[in-house]
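After the structure tokens below, expect a handful of questions from me.
Apart from one protein chain that is not included, each protein chain of the complex appears where it belongs.
Moving on to subunit A:
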Amino acid sequence: MSESVLSLTRLYKRFGALQATHDVSLDLQPGEIHALIGPNGAGKSTLIGQIAGSLRPDEGSVHLAGKEITALNVSQRARLGLGRSFQISSLAEPLSVMRNVMIGVQALQGHSFRFWTPVSRDESLQAPAREALERMRLGHRAWTPVSELSHGERRQVEVACALALKPRVLLLDEPMAGLGPEGTAQLTELLEALKQEVPILLIEHDMEAVFRLADRISVLVAGSIIAQGDSATIRRDPHVREAYLGD
């Protein structure tokens, strides 16, 4: 267990009568993509929330690189290396793409109580932000306001924001939604290249991308993990076929 970058131990989360997370344990190894699939409302985003710190689990613990982070808040966890993209993109609309990404670089450098030097000509902020955008093939959109981007582009900016943190772990909540076939193919390629650097916990509905990318797959249904294994195992699992793959 000690070698896993991220590990969840027996998480429980309840919203009123709804058990959104039920006894979930999973882990993420260096260099792997671990996909989390499941029908709508299964509790995937809720689980991401508990890892990133925006939701507190009722029970259980979260460890990042061997350190317990269950009690830390969102920004503390981000500083320890949790990069996250949201299912519904959460960006500052009126600002440029660059500004949204730069705030992550600034956080990484740890100097937000600097009052005098302008950021607009600060290469130490802009160069890493540009690099993160280039990786997402968004360099040409750097100075476009987020409000003018397409839905798919916003999802990519989210990933670039997460990359700018130089994270130890990436949590991506449906990054391919709204991308179209070409965009999906491109992002699939990108994530494949990325996983050697940063292990990824990937929530995705596009099964083709999941089966291509994932080293391991966990299937979440009604808050519980009903199956875990590599692509071939999951494809064959009768429970999964019944509950999720629908054939």
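Keep in mind that, in the parts below, a residue touches a chain if its C-beta (ideal position, glycine included) is under 8 Å from a C-beta of that chain, and two chains touch if they have at least 3 such contacts; residues count from 1.
We adopt the following convention: contacts and distances are computed from a predicted model.
Assuming one chain is omitted from the figure, identify its UniProt name from "Protein FixC", "Type-4 uracil-DNA glycosylase", "Branched-chain amino acid ABC transporter permease" or "Acetone carboxylase gamma subunit".
Answer from the record: the omitted chain is "Branched-chain amino acid ABC transporter permease".
I'm checking contacts with the chain that's been left out. Which of A:90, A:150 or A:233 qualifies?
A:90
Touching the absent chain in the whole complex: find that residue among A:10, A:56 or A:79.
Selected residue, touching the omitted chain: A:79.
To test your reading of the contact rule: which positions on subunit A touch the chain that is missing from view?
Listed in rising order, the touching residues are 52, 54, 73-76, 78-79, 84, 86, 90-96, 98-100, 102-104, 106-108, 111-120, 122, 125, 127, 130-131, 133-134, 139-140, 142-143, 145, 161, 164-165.
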